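Only a portion of the chains appears, each positioned as in the full assembly.
In this document, chain identifiers A, B, C and D correspond to the written order of the chains, with residue numbering beginning at 1 in each.
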């Protein structure tokens, strides 16, 4: 063994880690909220009969899915600044993550929409509901319910991916780890700790989504089975 | 320091891109093997095997690849294993990709309709025969589109091999940028190269999906 | 003086020379019929003869190629027909019940009255109760669709349509997916509706039922009205096609 | 014993980060260059050994020697007591002259003027640690992953102040003449030393001797001046 582990120096800095974990969660939540909305609209847009809108949504999804998140983050952060828009690292990081997860959410939501039987929509039309009302009351929730496990996992992946925002000075968990390890040179201890922290955060996020699912889908709560 | 982008730089980026492709191939093969075993273990009749493989997947999927790379490279040598960066990056990617493939393929195996399992059972086929002759051939068809789709993520994720000293595409861009200070130009070029590598594969996976009529959502690391 | 108001009753549903093709397939080839207020029209015919398509055209789920369709005061064939107004006047129930699986029966029924007509929630709830009583499902207010049998789901779907207080009801083989016992339940509900004076157009394969309930029977064949008349045509068909159709006992 | 191993192999493996100009970088022909690179080359030549660069990032410099993937580190490693607990340092071979540099137009003369302004640093560098520890001065830091990102932040307008080496501060103006920076406040100098795994006294002793000799004969100073534009501090030149 080439090294002896000593966690005390690293653990001493726990308030830093706590701050980092909180920011990681905040980043993830912001990105999930905004990206979830972007993705949902984009999924609707891709099915639009307006070819411009459909093309725009498809282009967005393909561009994002085929380039690394890191590059996207750089372009948003420095790109905005050089045309005169200065935002805090946090807002830019959250925005870049939202744009990223939006593309993935769009793909998942599209699958959800496609899984709604056409008969459901006809039944709603027959009841004189408007398009918006149909999306809102009849399509959206069942579609989300169908892809909820995929969405949950995608959002957990996003939380893990938020580690690259350390590059543009967001003080999230990985940034803290990098700082602590170069301060103390206790690299193993730091990264082991951070790995555990991420695993814990994933569990927390999954639990939160489970609870949210219980609230969103009362039918599932009562009958237990997915649709 | 300074200077402008020249042919040498582009060559250097090209070299990086080759490493990216090489690492992706290693990850695909290694991860494919591990993933196959994990997928089988996840549907094993033995509960302990299912639980263990499930825990592996949970653990790996809960940890950023960056951290896995780091622990894989230095952690393994700290345990006394002398491994080169290539092996370390290969091992980490294998561990990581294996978990995702395992999950994807487990889904595909379970997507083979229940009655097919029963029909095979009713004919008196042994478990291994059922798997090999009835279930896997069908699961393989279902698995092709998501597997091809996941390759895009593998390519993008090899960029993290830079922490173990690999100068692949992203890192070679970073190194050039650090001497030229031209982030937009350099990152745009890198983005383009990644796009050129990934987009054809995305297209292929979409085509396969349409042909097989599986409109499944892709679940993938960003 | 004798104050009599003269009301000219116009047919509530009119199809006039309706043509409709899917691609090169002619599905409706000049279909005409009318339904008076309070009448029940039964559409029969072999599979593929165009019954469902005719019904769907009445509620504008399909656009027709030529001809004219009028329902209440709506010109259904017009490009600018107010779809939502039309569909408030017309209720439609399909073979697959299409209840919304994530909503309880009550929510299924109150959804349209609240969102479309702006009814208040408590009033809508009372309405739901009344409609469910009508179809004999009072105790299922809080159940989810999957907790109901097929016949119960179909009755709930009828209650959902009735809650919009339509002037015409369209039924497309509403009992085809049900076993004989459940079929009986649903037909009883429809009989009661007819007795209450609801105007209805229905596609069914239940000949015995058709005989009992129909004011008018329309036999479709190859996209045309091949024979039409009162229920008596079922006993004494004029064309060999209807004779064969009735003979199969379909 | 590491020294014996090195001698036996006839080869020394030196960990260097090639993405931190002007200490470690790549020239137009894609060859490693920089003050740390030339220092390493000098050492290998003097000792008659073959040289192998182990490319690292800032974060992996130390683990590389701890796990025997490199023999020594020459990669702007500054000496702090905290780090000395984990790794052994040779005698310092250079010094890092760091400053807070701001936009020329900014009216900053002392630490007090920096209050309320955001200072960009490279995460985990000694500038970062030092400024972070100046609690009483109430500074706001934004930490970037490396020097290049930090400079990009300055060039693009995300940061108006940076804490880094004087050399880099002057680079910003080269990239963006409209946003020229100048040194405003100086931070203490840090000693840079060669890093060695703990428990290798013989190697350490030999490195110390080498450093002393080359400081005296001016070779290290020449290398430093070539890349950083200034001389080493007088007391170091001895």
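Heads up, the rule we're going with is that contacts are C-beta pairs under 8 Å (C-beta built on N, C-alpha and C of every residue); 3 or more make two chains touch, one makes a residue touch a chain.
Computed from a prediction, not measured in an experiment: that's the story for all the values here.
When all copies in the structure file are included, the protein chains give the formula A x1, B x1, C x2, D x1.
Everything that follows uses one rule, which is that only the chains that are shown with their structure count from here on.
The minimum number of touch steps linking chain C to chain D comes to 2. Here A is the chain whose Cα centre lies closest to the centre of all protein Cα atoms.
Among the other chains, C has the CA centre that is most remote from the centre of chain A. The greater number of contacting C-beta pairs, out of the two interfaces A-B and A-D, is seen for A-B.
Between chain A and chain C, the centres computed from C-alpha atoms are 46 Å apart. For chain C, the set of residues touching two or more other chains is empty. Multi-chain contact residues of chain B (touching two or more other chains): 70, 74, 77-78, 183. Chains touching one another form the pairs A-B, A-C, A-D, B-D. Only residues 2-3, 9, 77-78, 81-82, 84, 86, 89, 166-169, 171, 175, 178-179, 181-188 of chain A touch chain D when the two sit together in their complex. Within the complex formed with chain B, the chain A residues making contact are 1-3, 62-63, 65-71, 74-75, 78-79, 97, 100-101, 104, 107-108, 110-112, 114-115, 147, 150, 153-154, 156-158, 160-161, 163, 174, 187-188, 191-192, 194-195, 198-199, 202-203.
For chain D in complex with chain B, the residues that touch the partner chain are 18-22, 25-30, 54-57, 59-60, 63-64, 66-69, 146-149, 151-152, 155, 171, 174-175.
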